[in-house]
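Following this message is one structure expressed as structure tokens.
Other chains dropped; remaining ones untouched in position.
Per-chain residue numbering starts at 1, and chain names A, B and C are given in the order in which the chains are listed.
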């Protein structure tokens, strides 16, 4: 209704979401955003799940091309494996947006939740709370793209503040992640009882660290700073005496919506810009407590910038109903 | 067994334990904070869950089977307990009982597939694994379960992880030191003791070893082979669900996770158990020590600030060397 | 008066289209030993398996003490007092457990045993059971370290200790020598007095003569004869069993060719005496002796599996220095091992594959198997040694025990060799087949030397040109198979001759 062609007949428009990662709350919420925005537009959405198989993900782009879709959202993946596939889609006349993966293609806008900013904001809060000299534990597994980007912020902050001592680096992606990291964090706390800040820029890590801190009875001494948020994280942050001081996050559902909107703009001949950034939000324990926020829904309603990002918008754009 | 208690015999029997002792001494000296009762308790705690799972696998190994589904049973039990508590708003007792029943039931199904349908054990339990990995995600459409979550129906889940449930994962008993021993460690020790008792000292355990060694002969001697095989898988299912409950109580939420690492780590523990005391066969004591061995190694390396990838490497290396040592010696003495 | 313990009526059983049992009627009397005779594949073991609940009959009935008896699984038969020692020795023991647990295995399955195992009580009970059969092994030894004979004794001892009402023994002496067999017969006497009904299956005439109260013969799945008039007419029984009269074997000793195998001052163990021995082309030499006298050890030395304690062995004048069967085969030494289930059978293979395993090289082209040729070769061999089967593609597991044994012996006759070693080649083979195989081996003996290790003297006499006797890892006697002095051999076997000499020479007198 009132949308420009081809969206004036949205039932005939087919878009595909080609995913690299799918397991976990973030990805589920992201998918929810994609689905609801697609539903608001009325387009036909196909989902391809490669389950962390980068080679398969590239094939899936080809499959989407073969299916004759009009637009493709590439969600995560590796630059190297997706670059060619994305180019093939563009060559086939398909509109493509990429989320959180750089496919090195000027015809493809990049939607990003700035991982660097996530790390940066969390660390700024840590410095605000703890000053510029403290002993920190850092949870990091190299080789994982978003974690690597968050690591850049940590390295910068460390160089800028020589007072910040990195007492221990640990972390693992062994499943169940929170539990395994709790075990490691316990050992680290035992070996370094003078740590006061834990930087765990991934909420699964933060959860593990929190368990360890609780078990070690060091909740008063230690503050945890992390990235990402979920309903479970909110309740963990709000537990009485929780060491989890703050997290920085974008709303994954909003990111999903933005991806679809960017694609819709492209389909109608518009240009959302080569880089669409969904700004992250700082969420502190104090804020959660004072507003009595229980879940992601509450967070959205108390924090409008978390509920909706005013990016990739057009005046004809229908938004999902809240 | 020869009369001379010679060096080789000692090496076979105590080589692995000596290695463990060596590691303990090494880490006590070089890893800051490693020595001490609290640190020891961490080690126990960190291996409690894999250890419990490994004890279940041991039972299936004894009847010459193998259970690949334990990891997914544990995560299913994790999700199920959270579902019971948070969404169905049941109390801790109900949640625990339902999880245990689920574990026993999955084990029963595995057993039926294997003894009645004659599906090879690896295959049956692999199928079960995939089935459970999928199934555990269906009720919440792949979301983790926690208080306040929005259900697919649009409602908000009001149930909570009750304190009595969290107690299982978080309480610590005083023991000389205040708040020293977590419940999970006691459960691990309890399960280890029970499985040991069962396998080594009861006639049922002996018959299970008989089945593992020669199923036909055991059957012809009047052993109810099918019963014991199903029993083994049920024990394995129950222990895996205990593991899941402990995980749930520790995490305080129904965390969508794959149990791959749980599976591999507990299989590792059970297999390392072969080498303990020169048993060269699955045994409960060995499994428990195998689990502790891995725990000691990881704790020590973490404390020495070793990067995570060196941990796998050292784990693999020490494992291979220890086992070569034990098995090469055992084999030679059997000649 | 007759007291029938077990009445079998009109039992039928088929495996697929193979009708194995055709309306079997049989009575087992209390206090009597009924001997069941039948050629390999006649259906004896199948009948046994129906009686003890492993298989179920397609039709027919069994009555036990006038009660209908239809065991669905082994436990059912057990509970009714029907106890079986199976033909396959490996069906009787659990190798990873110790002797004590093996002897007590059936007790362990019973509630009455109690939940916990008292190791001391277990051992005492196990020792008591072991004594009945004169087993002197330490009960803590794992069974995996024992040979077939000991395993068989354990299985028998356990069955004896059950206080059976019906005892079924399926070729219990197939891997025992006469000393152990005697022990078994003593116990059987006792059970007979206790009114146990005993069904005894054997291919050994010496056993049968010794203990049969009556004889039942089977042929092609049917009862072909019943003999209970004393004195039992053994000859008639054999005739009923094979369908025609048995011809007497008369070994015609042949002229020997050149020396093939030569032992020079060989000692099996440091304490045993020196062996000097030559074996010639064209002759068949049987080596006999008690269990554990060192026969298999000698065979394993020739086959490159173990080494003598000292001395050297020459094949065609060349010193043997093999360290593996593979090398031995290359040198032209073939050996058919004893204990086929553990050492020879590939359970998942068919007859053809089982036969041809060692010689795949000869039947392949650039490593590719020549399937047609393989099938032909197998077919020929099946005919040559009379393997009872449907086709060469039958799975080996579906063959009767004796026929499996024929496959294993046949395997080593596929290709010619310089030295053929057969360790207990007639284990479970019926009389007729044994003669046939013996004849076949003798006929083909021309181009090689043949060594046959047997613990049954009868078997040795049927096949050999020369018989050597071993005792405690040393040789104690040598006899040309002509007008042999049986008394003397038996004395030598039992070790009652003085062997002071530290040297022993046998060069075929």
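The working rule: a contact is a pair of C-beta atoms (placed from the backbone, for glycine too) under 8 Å apart; a residue touches a chain by one contact, two chains touch by 3 or more.
Keep in mind that this is a model prediction, so the values were computed, not measured.
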Formula of the whole complex, where the shown chains each stand for all their copies: A x1, B x2, C x1
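By definition in this document, only the chains that are shown with their structure count from here on.
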Minimum number of chain-to-chain contact steps, subunit A to subunit B: 1
Closest chain to the centre of mass proxy, which here is the mean CA position: B
Subunit B-subunit C separation of Cα centroids, rounded to whole Å: 46
Residue numbers of subunit B (touch at least two other chains): none
Of subunit B, residues touching subunit C in the complex: 1, 201-204, 206-207, 209-210, 212-214, 216-224, 281, 334
In the complex, subunit C residues that touch subunit B: 52, 54, 73-75, 78, 84, 86, 90-97, 101, 105-106, 108-110, 113-117, 140, 145, 158
Complex contacts: residues of subunit B adjacent to subunit A: 31-34, 38-39, 42, 45-46, 49, 75, 78, 141-150, 156, 170, 172, 179, 182, 247, 250-253, 255-262, 265, 298-299, 302-303, 305, 307-308, 311
